[in-house]
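The complex appears here without one of its protein chains, the remainder shown in place.
So that you can tell them apart, the chains are marked A and B in the order they are listed, and the count of residues begins at 1 in each.
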Amino acid sequence: MSPELISAYRPGSTLLHRIPAGPKLGLLAAYGVVTVVATGPWTAIGFLAFSLALVVWVRIPWRTAVRALRPLLLVVVLVTAFQVWQRGWPAAIHVVGDLLALFVAALVFTATTRIDALLDAIVRGLGPFRRVGVDPEKVALAFSLMIGAIPGVMTIARETRDAAKARGLERDPRALLVPMAIRTVAHAYDTGAALHARGIGDD
Amino acid sequence: MLRLDRVSVSVGTPDGDLVLLHRTTLSITERRVALIGGNGSGKSTFARLLNGLVEPTTGRVTVGDLDTVDDGPSVRRAVGFVFTDPGAQLVMPTCLEDVALSLRRTVKDKRERLRQARAILDGIGLGDKADTTVHALSGGQKQMLALAGVLATDPQVLVADEPTTLLDLRNTRLVADRLFALPQQLVLVTHDLDLAARCDRALVIDEARVVFDGRPDDAIAHYRASVDAP
Partner (left out) sequence: MTSTTRKGRRAAVSTTDLALIATFAALIAVCAIMPAVNTGSGTPFTLQMFGIFLAGATLGATRGFLAVVLYLAVGTAGLPIFTQGAAGPATWAGVTGGYLLAFPLAALLVGLVAARVARSKPARFVVIVSVVAAIVTIAVVGTLGTLGMAWKLDVSLRVAWGYATPFFVYDIIKGVLAAVVAASVHRAFPQLTARR
């Protein structure tokens, strides 16, 4: 019913798969800084080639990579044209090359990192914030609750849309959105009651 | 023992106070007690009082020595609650995680928690569904999973609010047989008069009052008569 939520994670055993999620995110951030600091068209081409090599290394199928890049395509074309017109080819290659290099590297990150591994890393990273009132256990619960709630909310959205259609109101945004929002809030209160009934979150 | 001592429940609405339960005093010691009555009669409010999901406006509700208001967390640990719609009760992404959630308080080690959760799933015949999303289960499987999630907290009393209303006949039997096989005290809100007849005592609730209290056969007869009467 929901093919929408297929994660881009691809199991594998390369070094990139095995680096823990937290440090890997750090590496990605560092890479971002490096692309900003190092300027020039040739370095940008080098970065892009490096990122693409990572794609080959962790075996992301090209079709997947291209599909992920699609939302960026229009921007890339527009910006290339604009930069070439304003400042010439070298500047265009520098800007667009850096952008794509970092974007592709981030795709590689997602392809080699399990969602729950990164969420666990976030929860661990929150440990030091315990003293300012952040409860990592509660954050972890929130992550699971949210992921658990998506299919339910999606069903609510679909049912209210069908209900509006059945009454010939599919063009009326209020007939679509008001019941969806109200049922979502009711669902949230039910979830809260269910958690309470199971004695969770009292302590 | 469950006890209601001069309990009433009302909520404020823009049109004035709405009474959900008029002043009621009674205690429940029987092993299995049924609550029957029409839609909106106050059955659910009554059931929710028993584990503190609804707090009394006046009076006290006690479970053993515990007060549902003052000892909320302990009461909720002692009294498990099964909802009508298991979809509302199953809150985690996968079956295994949902059962493991109930074990959070008692089993601190994550690996041990998952092991126990897996054993519980095996016990209700859902062992092969451990890693599937709870939304892929049938209605009956969902209710069995919800029940397993509640039982994993090892409650002394189980309150079930119309647990079979959304189920077909086969699944109703499956869930009911499981409920009646439990060693715990059971308070069962139900529209299924066959199930009510299997209890030791039945309360009929109408317009926010307990209007009959006694043997299930008599209670059912009273309820039928009240519906048939003009």
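As a convention for this text, contacts are C-beta pairs under 8 Å (C-beta built on N, C-alpha and C of every residue); 3 or more make two chains touch, one makes a residue touch a chain.
These numbers were taken from a predicted model, which means no experiment stands behind them.
Asks: Taking the full complex into account, find the residue in A:18, A:138 or A:165 that is in contact with the omitted chain.
Replies: In the complete complex, the chain left out is touched by residue A:138.
Asks: In the whole complex, not just what's shown, which of B:48, B:77 or B:113 touches the removed chain?
Replies: Of these options, the touching residue for the absent chain is B:48.
Asks: Which residue numbers on subunit A touch the omitted chain?
Replies: Its contact residues with the unshown chain are 4-9, 25, 28, 32, 68, 70-72, 75, 79, 82-83, 91, 94-95, 99, 102-107, 109-110, 113-115, 118-119, 122, 133, 135, 138, 141-143, 145-150, 152-154, 157, 173-174, 176-178, 181-182, 184-193, 195-196, 200-202.
Everything below uses one rule, namely that only the chains that are shown with their structure count from here on.
Asks: Centroid of subunit A to centroid of subunit B, CA atoms only: how many Å?
Replies: Each chain's C-alpha centroid was found; their separation is 39 Å.
Asks: Per the contact definition, I'd like the list of subunit B residues that touch subunit A in the complex.
Replies: The touching residues are 51-53, 72-73, 76-77, 80-81, 83, 85, 87-93, 97-98, 101-102, 104-105, 133-135, 149-150, 153.
Asks: In their shared complex, at which residues does subunit A touch subunit B?
Replies: On the subunit A side, the touching residues are 1, 141, 144-145, 147-149, 151-152, 155, 187, 190-191, 193-200, 202-203.
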